[in-house]
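For this depiction, one protein chain was excluded, whereas all remaining protein chains were kept in their positions.
Right after this comes chain A.
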């Protein structure tokens, strides 16, 4: 029976991921999310698992330059992709301007959402769609901060993007 065959066939394919410029070859079962592959297989635990359902944004990474929720895609679907995680943002000890802005604006308290906020904001900057604080707020709504550091997060993003940090609507 076909169904049984599928259920009983062990399958652990080999995939390659280029993470923060370094190529990795790894064996992952087909059901492993990109998030679990990064955290458990590559020990890159900077990317956080919040809800694991695409709702909180803590797992946001850049895949081929675009921000996505790493929990809502399978590693096997990203075979060959280029991935940037929070570990890849700084140049050695030199922080990314956005990381420095987060420090300057006190844009985190517990810090759990921060890696996702940073990667998401970098995706936002690359997309180039946000021109106002209200647009930053709307386009960052996929990243939840339970400490509610939103106003400081927005201030940091606006500073780096050269957007006036006034007149938000959300």
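One rule holds in what follows: a contact is a pair of C-beta atoms (placed from the backbone, for glycine too) under 8 Å apart; a residue touches a chain by one contact, two chains touch by 3 or more; residues count from 1.
The criterion applied here is as follows: contacts and distances are computed from a predicted model.
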| item | value |
| --- | --- |
| Chain not displayed: protein name in its UniProt record ("Spermidine/putrescine transport system permease protein", "tRNA-splicing ligase RtcB", "FAD-binding molybdopterin dehydrogenase" or "Protein kinase domain-containing protein") | "FAD-binding molybdopterin dehydrogenase" |
| Sole residue of A:57, A:88 or A:115 that reaches the chain not shown, by the stated touch rule | A:57 |
| Hidden partner chain, touching residue among A:47, A:99, A:114 or A:137 | A:137 |
| Chain not shown: contacting residue from A:76, A:89 or A:107 | A:76 |
| Chain A residues that touch the omitted chain in the full complex | 2-3, 6-7, 9, 11, 13, 29-31, 33, 52-54, 57, 60, 66-69, 72-74, 76-77, 120, 123-124, 127, 129, 137-143, 169-170 |
